[in-house]
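The structure is given below, and queries will be raised subsequently.
What follows is chain A.
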Amino acid sequence: MTAPVVELRGVSCEVGTAPPRAIVRDVSFSVGPGETLVLLGRSGSGKTTTLKLINRLVDPSRGAVMVAGRPTGALPPYRLRRGIGYVIQEVGLLPHLTVAENVGLVPRLERWARERIEARVRELLTLVGLAPERFAERRPHELSGGQRQRVGVARALAVDPPLLLLDEPFGALDPITRAELQREFKGLSARLGKAMVFVTHDVREGLLLGTRIGLMQDGRLVFLGDAGEFRRSPHPEVRAFLEAAA
Partner candidate 1 sequence: MNLVRFYVDNAREVLGLVGQHLLLVLVSTAVAVAIGVPLGILLTRRPAWRGPVLGLANVFQTIPSLALFGFLIPLPLLGGIGARTAIVALVVYGLLPIVRNTYVGISGIDPAVREAARGMGMTDGELLRLVELPLAAGVILAGIRVATVVGVGTATIAAAIGAGGLGEYIFRGVAVVDNTLILAGAVPAALLALSADGLLGLLERRFAWR
Partner candidate 2 sequence: MAIDGRALTDFLAVAVGRSGGRRVALALLAVLCASCSHADRIVVGAKNFTESDLLAEIAAQQIERRTGLPVERKLHLGGTFVCHSAITAGQIDLYVEYTGTAYTAVLKHTAGADADSVREAVAHEYRQRWALVWLDPFGFNNTFAIAVRQADAQRLGLRTISDLARVAPRWHAGFGYEFLNRADGFPGLAAAYGLHFAAPPTAMDLGLTYRALADGKVDVIAGNSTDGQLAALHLVVLADDRHYFPPYEAAPVVRGELLEQHPEVGRALLELRGKIDDDEMRRLNAQADIDHKDLHAIAHDWLAQAVP
């Protein structure tokens, strides 16, 4: 039994003081290498906050968050985050840098040698389906939404982190591009063998991409299991999601 890459034990997150509001309540799960956990839920169910608890963009009020066996609070936040790939819906490419410079950002922060960075950037761009000769020197504003998110994924994989966090990465794309990227992503994640936590509110995307599904409702994890178990579950929230997807 391999050690989990991410583990949450009884994690809660509260905001405000009068009175404090719980965004995440007593959530526990673990994700191993090669697994993709999809966090599914309505808006406001706490799935994005749960994701951000992992790379410490948000601090837990209670419970333990562990990455690679170590509590996330044991490291300075920047050190923790360099070992975790992070992909967000708006992508957030730096507009004043080229595609190549964007992808090579974390290796640059980690002071890799220039040739090593260049080689890695070419390898990654090819991996996400962007020909380096055509795209490396472009700037983000010259790319389409789909192309930008491919760059975002390439960037997240730059230093080959064991864990990837994705927050509705394809949510802002048109349906055709979204479907295309979902297919490619599925193939990619199978090859890479990384642990992933993938947040989405789209059931079909979740069933397609996840090895397991975690359904969140009002901050609690109300279901955790594989796709088959999901389809058979009697839980009302699961039923609601399945009906909406039908």
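Regarding selection, all candidates are chains of the complex that A comes from, given by their letters.
The working rule: contacts are C-beta pairs under 8 Å (C-beta built on N, C-alpha and C of every residue); 3 or more make two chains touch, one makes a residue touch a chain; residues count from 1.
Quantities reported herein were computed from a predicted structural model and do not represent experimental measurements.
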Complex member in contact with chain A (any copy), out of 1 or 2: 1
Contacting residues of chain A [partner candidate 1, same complex]: 55, 57, 77-84, 86, 88, 90-96, 105-106, 109, 152, 155-156, 165
